[in-house]
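Below is one structure, written out as structure tokens; the observations come after it.
Removed: one protein chain of the complex. Kept in place: all other protein chains.
We call the chains A and B, going by the order they appear; numbering starts again at 1 in every chain.
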Amino acid sequence: MADPVQFMSHFTTVEYRVPDPSPLNVYFAEQLAKGRIVGHKCPQCGKVYMPPRGYCPLCVVETTAKDEVEVADRGTVTTFSVITPLQYQGQEETDDYVQATILLDGSDTTIMVAHLDGVAIADVHSGLRVKAVWAPESERSGATGSLARQMGLGSAVTSWEATGEPDTPRDHLAEHIV
Amino acid sequence: MRDIAIVAFAQAPADQPAGQTETLMLLPTITRALADVGLTRRDVGFTCSGSADYLTGGTFTFVQMLEAAGAWPPIPESHVEMDGAWALHEAWVRLQHGDVDVALVFSSGRASLGVSLRETLTFQLDPYYLAPLGADYVSLAALQGEAVMARTGRTERDLAEIVAARTGLDVDKLLAEPYVVAPLRTHDIGPPVDGAAAVVLVAGDRARELCERPAWIAGIDHRADPHYPGVRDLSRSRSTTLAGEKAGVGNGGVEVAELHAVCTPEEIVLADALGLGGDVDVNPSGGGIAANPMMVTGLVRIGEALKQIAGGRSRVLGHASSGPCLQQNLVCVLEGRN
Partner (left out) sequence: MAATWKLEFPYRRSVGPVIGAFLTALRDRRVVGVRAPDGRVLVPPFEYDPETGEALTEIVDVASDGVVERAAWVTEPLRTHPLDRPFAWALVKLDGADTSLLHAFDCGSPERAQSGARVRIRWAPETEGHIKDIACFEPAEG
């Protein structure tokens, strides 16, 4: 007599559509392709959201094209991690790399750069001034997709370089980070 | 018990731009519901929302939508992975504590994100006996339809007449359409759509200050039947009958009933379970058969009941349902008092 059944396998899948990017996401990507980084400035509190999300979460008001501002393609590394990649199944990274958040000049929100290329790991520190290295115009496509968190600036920017400017003082960062 | 009233209801318009997020559907909807009674987000003491991660395909996806309610400064907040009607029930309970007078309830859902809602909803089923068979909600509703016709003598013509009365379509033309799962034809099943809605609950005298004709919650209750369809009589809904009794439907009857039926036989089962006579106006809004914004359909029924009170009715019921074959049911009785 075989052992009583103790486990049951249940392998199921649910299929989803990749959602259409919102009109604002599409617009943001189009501007990136042209070398422009745009955000929305809240008409009430004045905070600049980049990428623009169509509303200010603090004031809970909608923002539109009339609230558009341009953000510089240079800024400050605020926080970072040096990632030593664990070799799990599916891992593509082998060497250490830096994941960083960058506050671009003119923005109150940061972007996450998943792979900070262009600055030596030992040189990365909070306050470091960096500037974007743009892909050739024909190779730029911005990050789109409403479900995906905006990671960096898509393929429009391929790496970041140190500008050589003095570091941004710590107290300057505190008032911007949202 | 504190007297709680529903004072406002707003629903996101059906035509939204492609790729519209639930947050952006909810933001103006919430603003409108509050503004209808001269309130802003600063006046709200508690929020409760309803949504379903299985519709969005992600975990804790409702957290993103909290920004539509104004997550700063933080106030007591809760969430149910259910239709917004249950978020409303929780808000009603929370207001009983006495420290807060205004609650905001909202819910949203993008059924369009899933390739097949019929497949997605099998995830709510018993994982051992039902889910592996892929028994989808339309198939299960069809079995319930067969059951109610067998016991009560209703026919497919009766089902078609529900649709004909609301759409003006010809009954015989409807009956000539092919089945999806017998006895259900495409028109018998509410089309799943994306949606969002918000409701404002206010306690006691504050409700009277804000609104000319508040819809007082005279009773609200929800009950559940056993899950497995084979252990119960699908032609009846004992949980609806019990919820209706506890909500006090019988204490004066109702003039209008907004029932959360997503297919025609469900409307029959529910009306029977609540003992609604021919004098009761059922689903003047069209109900869930007209459109089924999953996770919002039940909240909309209660919102439509509010509209009836605002329009001059005295006693109206809003009903919400969840689970296969009307497994769980919520009944809310609203009164307009002069």
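Criterion: a residue touches a chain if its C-beta (ideal position, glycine included) is under 8 Å from a C-beta of that chain, and two chains touch if they have at least 3 such contacts.
The model shown is predicted, which means the values in this text are computed figures rather than measured ones.
A.B. asks: Looking at the full complex, which residue from B:Pro28, B:Gly145, B:Gly219 or B:Gly287 touches the chain that isn't shown here?
C.D. replies: The single option touching the absent chain is B:Gly145.
A.B. asks: Can you say which of B:Ile4, B:Val105 or B:Val180 touches the chain missing from this structure?
C.D. replies: Result: among the candidates, B:Val180 touches the missing chain.
A.B. asks: Touching the missing chain, which residues of chain B?
C.D. replies: Residues of chain B in contact with the hidden chain: 57, 115-116, 118-119, 122, 127-130, 132-136, 139-140, 142-143, 145-147, 150, 178-183, 226, 228-232, 234.
A.B. asks: Which residue numbers on chain A touch the omitted chain?
C.D. replies: These residues touch the chain not displayed: 2, 4-18, 20.
The definition used in the following text is that only the chains that are shown with their structure count from here on.
A.B. asks: Measuring centre to centre with CA averages, how many angstrom lie between chain A and chain B?
C.D. replies: Spacing between the chain centres: roughly 38 Å.
A.B. asks: Give the list of chain B residues in touch with chain A in this complex.
C.D. replies: My answer: residues 17-21, 23-24, 27-28, 31, 41, 54, 57-58, 67-72, 110, 112-116, 119-120, 122-123, 127-128, 131-132.
A.B. asks: Which residues of chain A touch chain B once you look at their complex with the stated criterion?
C.D. replies: Listed in rising order, the residues are 8, 10, 12, 14-17, 19-23, 25-26, 54-55, 57-58, 60, 62, 146-147.
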